[in-house]
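In this view, the complex is presented without one of its protein chains, the others remaining in place.
Letters A and B name the chains as they come in the text, with residue numbers starting at 1 for each one.
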Amino acid sequence: MVAFDEMRPDGTTVRGPYASYNDWLKAQDAARLAEKASDAEQVFRKTGITFAVYGEAEAAERLIPFDIVPRIISGAEWRRLTQGIEQRVMALNAFLDDIYHRQEILRAGRVPKELIANNEAFQPEMIGVRPPAGVYTHIIGVDIVRTGENEFFVLEDNARTPSGVSYMLENRETMMQLFPELFQSISVRPVENYPQLLRQSLSRVRPEGCRKDTPRVAVLTPGIYNSAYFEHAFLADQMGVELVEGSDLRVVDGRVAMRTTEGYKEIDVLYRRVDDAFLDPMTFRPDSALGVAGIMDVYRAGNITIANAPGTGIADDKAIYSYMPEIIEFYTGRKPLLGNIPTWRCAEKDSLAYVLEHLDELVVKEVHGSGGYGMLVGPAASKREREAFAEKLAARPGNYIAQPTLSLSTCPVLSGAGLAPRHVDLRPFVLVSDKIQIVPGGLTRVALKEGSLVVNSSQGGGTKDTWVLDD
Amino acid sequence: MRLKISHHTEYSYDAPVGYALQRLRLIPKQDTVQTVHGWELSIDGAREEVRFRDQFANETVLISAEGGRHAITVEARGEVETSDAAGVVGEHRGFAPLWLFRRETALTKAGPGVARLVEQMGEASDLERLHALMAAIADTVAYQTGTTDAETPAEEAIKRGTGVCQDHAHIFVSAARRTGFPARYVSGYLHMDGTDQQAASHAWAEVHVDSLGWVGFDPANRVSPDARYVRVATGLDYRDACPVSGIRHGSGEELLAVRVTVEQ
Partner (left out) sequence: MLLGRTANGLYWMNRYIERAENMARLVDAGLRLSLTRTTTPAEEWASVIVSAGLQADFQTRHDEATVETVSEFLLRDLTNPSSVMASIETARNNGRMVRTALTRETWESLNEAWMAMKRMLARPVDGRELPKVLGAIKRETALIRGAFYGTMLRNEIFDFAQLGTFVERADNTARIIDVKYYVLLPSLSWVGSTLDNYQWESILRSVAAHRSYGWVYEGDYKPTNIADFLILNNRMPRSLAFCYRNIAESLNFLAAEYGPRHGCHDIVETTLGKIKGNTIERIFDIGLHEFLSDFIVENNRLGNEIARDYRFY
């Protein structure tokens, strides 16, 4: 299987979007590039952009490797992508509204009732809640893969608390520091206004009763030991809002308020980076120390906006994913502009049989898993690994879906031996309020091991700056 | 029947409370079988934070206490006009889907005990089987206070063979779900014949039957609710529907005193 290389599809000719970059690249000597790559690492380490890896107590903080070769997307390609993403995001929010109200899509039989009824991600506490502007998922990271010149697919919708946007911003910052001359000669669309857009977007979904000119926004983090803490602090800082922890917050005068040096001050919009289960010990896990007791009561009373809303996991669940084409059609009346990857639902008998027979060709994923831990990449796995996985699969088929091993497109990275192609995916970040905004760019994740298709940072993936050209 | 109700709850602490939140579900439902007149909540030692309707359409009030109080008292008072509909509450309303009421919860998890009760339901019409279930539960689990508490799951109460109305309701709900019926827990009041003083608020179960909608069953008293019953809150189990639940920061011991009067 030969992957589509985004720079040189046939091995020699450079594609249009990479032409100017390639001209510049030809003029560089290898030593300078290597030096720049090590400069980049210094920058990241110094600023403390690190990533805490679970289960590694000693090496608790690790850098996500950064590759200095940008991933370049043409303006035309980007426009196509964003139309598809907007359609998808609209459908996701419509689906959430429906699922927590009349459930028309279940009544219409377009999505099986059991899929929702037996799903942990469905939060009964959200039933009947309609947040401001009807937005449930305000910040979405849509993972997109490419397999050819015109083939883009959505791999996953991250509608809960998608992370990675700080890397998009810091990668750009670093690239501008390292290669200012590139940005002078090539017009790359800016991403650095993301924090301002995020703040505006959050302000637009203030609670109905909030009459302030500038609603008070805060970012809720689980704290400094969370793997994405750097990002939480970064976003709060860049937006110019408070970074709060559960212990700072309390219900006061019917609002959620934060403890300041001058007493309690109410919060209008809470951008929370704490999972549903930990959000409110009075409503969800009683042992949670990361949340705010009573916040769900304040929320149901309409006195605070929680972004993203609780219960949005039902929309990005891997089992729901396979129904996204039906979901998009049901709510938008149109065929999806961006395709899904064909998916076998192992809960279905025929599919399970097929999957078990073709394990060596498929990627099998856990429905509720994330981070690439509970998955099997068939072609890369040993016979014994496949057999072990087949047992797990047969024991709980409803827990798994399977997809063909896509030949993800590749992009060159700077390796020890010069440029070499590596597989990539793309996570653009979408902001939803009474309008949908997508900053031109995103997080390109790259599998740094030769031939590897796993781009997750927890499994040795790296990142690249993503350029959308202004053409 | 017009019932005059007063429900007095008092939490006292032997050390001052640092901070406490209580969620109150003490406002009766306005529905096909009852009409609420002049219902009031008076709260002492705490303040009302918000009022909202929860996912089961229960009128809910969140109150908070801080700053070293030693007691919180909540008094719910008012009158409810009830009617006897032989337990039939009617068609399902609200956004909570019927399938949700088939979800097993920690308190209503079915085990061998529930399975044995289900066996005693026999083969007959839905209503007959449910009445059989009610009788079986009442026969198996004798009413006795002090043997179970708010955390006791249905199976545990069956094993003990004793319990209170809450346990009966949990067992009923569990068994009904096990046989495919949507079922819910109801908390409310009961006017006991011959006395105005009640030990506590009451609890029973409701099951959704295709032909009738929701129908109530009170295994503790072996009857379907009539005009003596007042519905307050519903949910999947006690945790969703209980009159008062909350959290508290502070080290002291908590003492709870409840006084309920239901007068005709």
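Convention: a residue touches a chain if its C-beta (ideal position, glycine included) is under 8 Å from a C-beta of that chain, and two chains touch if they have at least 3 such contacts.
Here the structure is a predicted model, which is why all the values come from computation and not from measurement.
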Exercise for review: Sort by label and list the shown chains the missing chain touches.
Suggested key: A
Review point. So which of A:G109, A:P180 or A:G263 would be touching the chain we can't see?
Key: A:G263
Review point. Taking the entire complex into account, which one of A:A91, A:I127, A:M168 or A:L243 touches the absent chain?
Key: A:L243
Revision key, fill the gap. From A:A108, A:I224 or A:A353, the answer for touching the chain not displayed is A:I224
Revision key, fill the gap. Those residues of subunit A that touch the unshown chain are 45-48, 223-224, 229, 233, 236-237, 242-245, 247-248, 258-263, 265
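Rule of thumb we're sticking to: only the chains that are shown with their structure count from here on.
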Revision key, fill the gap. Whole-Å distance, C-alpha centre of subunit A to that of subunit B, is 42
Review point. In the complex formed with subunit B, which residues of subunit A make contact?
Key: 100-103, 106, 113, 117, 124-128, 250-254, 281-282, 286, 293-294, 297-298, 300-303
Point to revise | subunit B to subunit A touching residues, read off their complex | key: 19, 21, 23, 48-55, 57, 60, 62, 64, 94-97, 99-100, 102-103, 236, 245-247
